[in-house]
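Some chains omitted; the rest stay in position.
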Amino acid sequence: MNTIGTLFRLTTFGESHGEAIGGVIDGCPSGVPLDFAKIEHDLHRRQGAPSQGATARRETNHVEWLSGLLDGVTLGTPIAFIVRNTDARTSDYQALQSCYRPGHADFTYEHRFGLRDWRGGGRASARETVSRVIAGSVARQLLQQKAIAITSEVALPKMDAIDDSYGGIVECTIAGVPAGVGTPVFARLNALLAAAMMSIPSAIGFEMGCGFSSTQMTGRQFADAWQCETFPQQPCSSNHCGGVQGGISNGMPIVFRVAFHPVVTQPGGMECIDCNGRLHSIVIGGRHDRSHVPRTAVIVESMAALILADALIQQGLI
Amino acid sequence: MNTIGTLFRLTTFGESHGEAIGGVIDGCPSGVPLDFAKIEHDLHRRQGAPSQGATARRETNHVEWLSGLLDGVTLGTPIAFIVRNTDARTSDYQALQSCYRPGHADFTYEHRFGLRDWRGGGRASARETVSRVIAGSVARQLLQQKAIAITSEVALPKMDAIDDSYGGIVECTIAGVPAGVGTPVFARLNALLAAAMMSIPSAIGFEMGCGFSSTQMTGRQFADAWQCETFPQQPCSSNHCGGVQGGISNGMPIVFRVAFHPVVTQPGGMECIDCNGRLHSIVIGGRHDRSHVPRTAVIVESMAALILADALIQQGLI
């Protein structure tokens, strides 16, 4: 399924080196004037600055809005948008037509579908996240009307791996969510956030609040005590649980962390395997990140915005 | 939403101290003779042994099968089951009618719904997971027909907290999944597993393979190299990614870990707050765990079974 959400839904499509990538936002409330500069800003954040060691592919990422808008205002009908793949150098990937890269989805896609678009990772390329950032930016504008703000910080490992890639952690904070947002049992806010984050390419871990470190705490240490002075708006004196209890927001900031493994494409070449099990050392001419985590931050925020907007719309709060 | 799954779906219902808890399994293939002893076995694992410091509540957990079976064989129609709440000592919780416990869902449920069942945690009680174990045990039997086995190991912290509770980590392994199971983008196998695990009460973190520790590895260290000798059945020489690439299984064991925070109910009493923001020290007579993680293992496995069965059914593999 290439759709996420219940009432506020995003469907994405597109391969990295196909005609275009894009998405359809269904269920966006009507009457919202979109701020396209904010969307551009978010797309630039995803693009990353060259100084941060970000991708060298010059995606111009011009967004064409196809539907759902009249004079820049949402109509309540599906908002479709596309971004053409203009800088796709397919020849870079020719050698991969019959080989699978290690640590990529080449092998699994071929087993799943019997064939795959071998050009630039095809559907598995991180380029797909352009659509998420665009839609997430729309969702974020809905949340801003309710004074909900989503920010994040990046923690990178200290490494001397000058000629190798590395991963990192994005810590995301959603401020301004009132108590009572979310749905019990399977659609808990934390469960939906976890799925949304783990759907980002190279995400490998997710934790709310203290997360894994809470396994080193006792129950008394972990339990967030009530704070009478600020109750019920800011009900607790600590936030070990990350702002969600029983799957529902408690009014504290919602805090979670997403771990990303290093990108596995190596500029110096990789040992690829063909379908007969023979290894081939292949140098991919594609343009890749040493550290993709800084520009992943906006993707994390975008996915958080999609989840929150959907939750609020379901409860009639947007 | 109290439903999980797309074609193989579980809906659960019930409050801890209501008439009954139960579930409806929709989309189970027909013609499967259920092994009820295995289901009993899984329920016993969830119950835990008293020596492990498990709950003292004597849930007999007699399962009544209401539909979807003829002579113990699945009909392909919804399988409904209930478990009566026979040992519910509501009086234990009387003091909570107007107070919210710290670290529980009392406060958030009341904000979400305007009222709540204050008896024993109501719908937020971990008793709800009885239904998951029953359904997961059915799913597991479907998987066993395909030689897929789900096991887990529990890692508990070393603690001298004799009079306090503690959490822990469940590491789960799904062996026997062929390459090519799962769906790209939002319904990635790892994303669905993450949501399923984070929906378990007190789950606070999830990671695939090396998870958070992969942020300390370089790309070369992390990338799972191809292993010609065992390709394509066991395609890699390591399994840092945890058996899923691009959201699709690669034929290696699927490995993930779930962190659980300590249960926050304290036998010695807790500082609860009322809706006016006044604190009350309340001793809950309820029967609670010091360490609930050992008996959580079977819940983790059950949720994994539900996700895998659904994925295989969607692909026509079951």
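A few comments on the model shown:
Just so it is clear, A and B label the chains in written order, and each chain counts residues from 1 on its own.
The rule we apply is simple: contacts are C-beta pairs under 8 Å (C-beta built on N, C-alpha and C of every residue); 3 or more make two chains touch, one makes a residue touch a chain.
Everything numeric here is computed off the predicted structure, so don't read it as measured data.
Depicted are 2 of the identical subunits; the complete assembly encoded in this structure file consists of 4 such copies.
As a convention for this text, only the chains that are shown with their structure count from here on.
Centroids built from CA atoms put chain B at 25 Å from chain A. Contacts from chain A toward chain B in the complex involve residues 1-4, 6, 12, 100, 102-105, 107-109, 111-112, 123-124, 128, 157, 159, 161, 164-169, 178-188, 190-199, 201, 203-212, 214-226, 228, 231-232, 235-236, 240-242, 244-251, 259-266, 270-273, 275, 277-279.
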